[in-house]
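The structure under discussion is supplied below as structure tokens; questions concerning it will follow.
The complex appears here without one of its protein chains, the remainder shown in place.
And then chain A:
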Amino acid sequence: MAGPRAPGSKAVPEPQCAEPLAGLAFVFSGELSSFSRDEAVDLAKRFGGRVTGQPSSRTSYVVLGDDAGPSKLAAIKKHNLRTLSEDEFLQLIATRNPGGGELDEKTRKKKEKEQDAIREGAREMEKREKAAMKEAKAGSVGSAKAVDTSTQLWTVRYAPQTLKEICGNKGQVEKLLLWLQDWPKSLKSGFSKPGKNGMNIFRAVMITGPPGIGKTTSAHLCAKLAGFTPIELNASDARSKKLVELVIDSHKPNQKTNAAGVEISDKSCLIMDEVDGMSAGDRGGVGALNQLIKKTKIPIICIANDRQAQKLKPLIATTYSLPFKKPDAAAVRSRILTVAYKEKMKIPANVVDQLVAGAQSDIRQVLNMLSTWKLSSSTMDFDESKELVKMNEKYAIMTPFNVTYKILGPYTFSPTSRETLGDKMELYFHDFSFVPLFIQAPENYLKTQPVKVRNLAGPEKDLKELELMDKAATSISDGDLVDGLIHGSVPRVVDLRSLICKVCRSEQHWSLMPLHAVLSTVRPASFIYGNCQQWLGQNSKQNKLSRQLNDVQVRMRLKVSGDKSEVRQSYIPALFPVIVKPLMDVGASAVDEVIDRMDDYYLSKEDWDTIVELGVDQNKDELVLKKIPAATKTALTRKYNSREHPIPFHKAQDLGKAPKKIAASEVPDLEEAFDVDEDVPEEVVEDDQGEDEDVSKDKLIKMPKANKGKPAAAKAKGKKG
């Protein structure tokens, strides 16, 4: 195995100039002997190089270690790239001096151009600020807008003022602007013409994306540019159903202001910021908003972080989706550099890159970090930026997909990896209920090509692979035992062998979660890490079928003594030839007989479906249903519905809403239980209202119980007497 043969054995050389690797693009492949991949990439960046993932014709050097990936080697050959060993790479850092003529013309020109752009941008900002100041001075004394820009937050001061200044998502912003400009026209046409982007049939759009990438800013800017007055309602405003409805009401001609007290004209544009934050206090808010959207006379822009959120489901159909992505580092970099120049801070480009990457492209955070930094120093070097990023590290929650990819990928467990056990466990905690499932999903842990068997071949490889899989599977199984202690409730046999079970016997041992993390995620991954593909496990319909089987068993109970699994294992195979097979073999004429049989066991048509659905192998439902002609099926349904059937029991639901708690009242026999059922509906309604207003009160008072006991008892008396 390629090991950290000598981690840290080679010193980083002293370069001759500040950025010896400037203008070069690197690709790393394989394991270096002294540096981990991350460290090597860091080195290249620190000395001004660019690092890309895949080799292309524009790559200057490929740094090759042991076990380089075959696809990368092929690309090297194809593009005829120069390769470096680790030592040569260090040598390059030590000796290269691009300062003079070495830096080619193109790169220098590009750099100059960048510098010009930055200076230009900064100058413009300056101009605008001055103009604002002048206006403030010239304007009336009462003007509230006269704010000294130097007291503003950087995020406000440097918020983009034109479309050009918005970083990234250009296409989406243009779409938004176009939609807003077309809005009056679309309204006139009744939202029937889709327009160029197909957006003009929507009365509202929903912008979604991670925080700090300018969603709100873009919305405001576009609204202003399209000539609308933005009205923003965000999470700090109450947005309950009532209030949102007030907004609707305010469209009536005699009332011109909305809940927020802002005047509404047909030139207003409603920006509902942080829609996914409509929660607890904003009961029914999303639904009301949806109603509003359906008949609004002004454009509405909704902004949210997670489009998939359950809460936003109603809005998906009525709004046009504008997903904003994180802007790429280059776009953010030039903007940040402009700001830094304007603030007279000396920050090299690679440092900015570092900051941007660390903040997950959150422009707002980078600006905040810089403005704080400015207080103590006006320069920043690479190491300082790393530290700063570390301090402000943003814990982006990774999706289970990414976690799985990361932990099963070749690097997390490679010998040169610097990640500690704690770091790996951290991955589990990104989503502790899902990550273990994803790891276990066959498509993940079975499909990896374990790095550990890369050097083997033939039967040896097969054996080793199976052995690794075995270990991983065992560990997952261990993990499940621990999971049982955390979430389980089943009485368990105490197993003295393992430490875990000694601790246990009950549930909710949340403190065992780190152990679960190791067993379910880290340990299996440590065996089988390698190249993995992503795939999500199939949906299990076990729940549904199990529930239906319950129904079947309950219905059959009067005739049959077996429990649920006996019904499945013995009765269903035995019933199959009697109630399903005739339909396949004989056809429609067997329907009567089949229905008789079903009635014998109190089976309904739904139960028949269940029995078919529960078949496996040659009795698999698809195969069976294919063999039954459609005419027979309809005959069965029609005949079944036309006949009377014995019903072994009554369902509580048949009598309106379910009673809250029959068992609580003293009900000696059945008839009175019926009476109680009938009493219930009003009570339940009352109850719901109570819940709306004050949940805790409801819990304490227990009104329904008092109500219910009386009539039932009274009736009972009446009957007995």
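The rule is simple: a contact is a pair of C-beta atoms (placed from the backbone, for glycine too) under 8 Å apart; a residue touches a chain by one contact, two chains touch by 3 or more; residues count from 1.
We take it that contacts and distances are computed from a predicted model.
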* Asked: According to its UniProt entry, is the unseen chain "glutaminase", "Nbp35p", "AAA+ ATPase domain-containing protein" or "AP complex subunit sigma"?
  -> "AAA+ ATPase domain-containing protein"
* Asked: For the chain left off this view, which of A:19, A:86, A:232 or A:483 is in contact with it?
  -> A:483
* **Selected from A:25, A:41 or A:578 as touching the chain missing from the view** => A:578
* Asked: Out of A:84, A:178, A:469 or A:588, which is the one that touches the chain we can't see?
  -> A:469
* Structure fact -> Sole touch to the unshown chain from A:157, A:509 or A:568: residue A:568
* For chain A, which residues touch the unseen chain? -> 310, 433-434, 437, 440, 442-443, 446-447, 459, 462-463, 465-467, 469-470, 473-474, 476-477, 479-481, 483-484, 487-493, 495, 497, 501, 536-543, 545-547, 549-550, 553-555, 557-566, 568-578, 596-597, 600-601, 613-619, 648-653, 658-664, 666-670, 673
